[in-house]
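Have a look at this one before I ask anything.
Removed from the display is one protein chain of the complex; every other protein chain stays in position.
Residue numbering begins at 1 within each chain, and the chains themselves are lettered A, B and C in the order written.
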């Protein structure tokens, strides 16, 4: 028997602007990463998304990003480790406010976009993020790219971590994601995407674009909530995982258990 | 024996921009209202100000404002009650994050500028703010203009409230502050300002500009932290209060006690 | 023979956020009001929208709004006349930069949302906006609600003005638009909307919700570019106007001509 968490970025709308099909996707995932107002989201969207997650029994994570709404947090910025610490505390705190006002509990933190990618490779930045999460609430689970500096930093700081894999992205032989600028970065075929995921969960292996198998730890799978086929894929992957004897559960329910 | 709290708006710098002489003023006040990034402040300033308050044994409050950095939160905006609720939760949550990361406890919430003034008169807005504070943490003390709708709303929602008076502002006979647009809005003479405050604390009376005495409840006194004479006045008023047998203590230490 | 301008708000997307079906709507209108980055739009969207207008032979106007992206410029803010002047100069200048870089000429200015509504009623604000437009370029046409203070202010300041009517909104007997908060604010039936417009153009009359006819000057008609039926309605109204012997032309081509 295998267990895995299924997460999705949520609450990425802003004011009158809508991104993502949160209401439909929320039915399929087990953990929701909710934007905190820096790269996306605003207080009203955050409250609604927190409520939506609670109604659907989905566990909630903060999804802090760089202060770059017009770039959706995807443009790398040179920030100091201290600035990273500060902006992560701020954003987690803000989301935690909504979660607690609704009587819920925050489960995890997953940095967004360029902050996620930078923290995968830059250890001082990863340390600052891990320390911010720990200082705010040491019971939070830190999400990071499987095999990344962020996962190592989280463990070093005494946090529970969740190694994340992507269903629709290809991997390099060093375990990093193929850059979105490359033509072969995305896996658009649903069957192929699901096949990659199931192998990552069961065999802890993935085939890099260099055609070699590498080891990978898949504790949580990221799916995307925008795009026309997002809901179809959510439906497809949850069904496929269950059919393959892989149980879907929120990370907080099984992380730290033996053999996982 | 009389007891009163002395509060000041703090952490109003932003990035490279500096406002206020926080380090000096912090030595005199008992409660600090820390800006939360909407009308002033940013994550790094918030952390530094929280640390400064803790080092000085000053209790911390969130100071949420309208989303108007260029107007410093002083321009009234027509926001819905729901938007007010949401932006208050967001900002308190963000500040609470820093306070808890530093091992401290949030004491109070005081709306800023136009939000403070609007909440003094508009009951639905006052209710939304009071509900946000209560939902997030019912042990928080809500600061509001003495005699205002915000104080009533806080009490109705089950919150402890702190009736605030201003040392350097004149009052109208209905208990409201004279608008800053009026020539006689400000009291610039330090002796006169302190005399007004002491009478408010001891006699629970203030003379309105219409030259009539009105009743007023003075549980916390607001002083200002910017301007050339701010530090001098802080020194002056704290000395004068103590000399008049008025003890300065953080509101959380005495609010709810009998006879207060 | 009748002539009228047909305008639509355009370029209201922001970063990764998309609002409006500009590419399709641009085929039908004669004037485009392009957002300038305060309530909507960003530099990249502005450039693309300017190019799209030029490619389609559509004349360009600046569409300045309040600095309130999260409220889409629809929340009234108390700004001073001087602040209004400054923010209008800034936004027109920014858009003019793109228009001139593309070798085009700016035709008009139309305030957005709450700024438009406030300027319809508050003469000092209307004067500040009219003066900003005149100071920047006295050949620009100022759009305002037909019969509003903004139209009068524009004329007083020596500007050409365009009296605007709305196809899908109902009118009060004082010539103002019915507030969007009222249930009967919008005309959703396409036939009824077009009938109202044709009568405004030909007879210079409209029936207010109080069931009385009022005089109205229709030099430019506003249609909306978002919503599922926007493109259908654009197609429908342009066909209906032409069939009714009403020619569609950019306001700059006929404003100031005799009998108009």
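Simple rule for what comes next: a residue touches a chain if its C-beta (ideal position, glycine included) is under 8 Å from a C-beta of that chain, and two chains touch if they have at least 3 such contacts.
The structure presented is a predicted model; accordingly, all values stated were derived computationally and were not measured.
Displayed chains that the missing chain touches over the full complex: A, B, C (touch as defined at the top). Screening A:70, A:156 or A:207 against the full complex identifies A:70 as the residue touching the chain left out.
Residue C:90 is the one among C:90, C:236 or C:254 that touches the chain missing from this view.
Along subunit B, the points of touch with the absent chain fall at residues 14-19, 42, 69-72. Within subunit A, the residues in touch with the undisplayed chain are 67-68, 70-71, 75-79, 114. Against the chain not shown here, subunit C presents residues 37, 42-44, 46-47, 82-83, 85-87, 89-98, 100-102, 132, 135-137.
Here, only the chains that are shown with their structure count from here on.
Of all residue numbers used at the contact between subunit B and subunit C, over half are used by both chains, marking a mostly same-residue interface.
The geometric centre of subunit B is 43 Å away from that of subunit C, both derived from CA atoms. Looking at subunit A, residues 42 sit in touch with two or more other chains.
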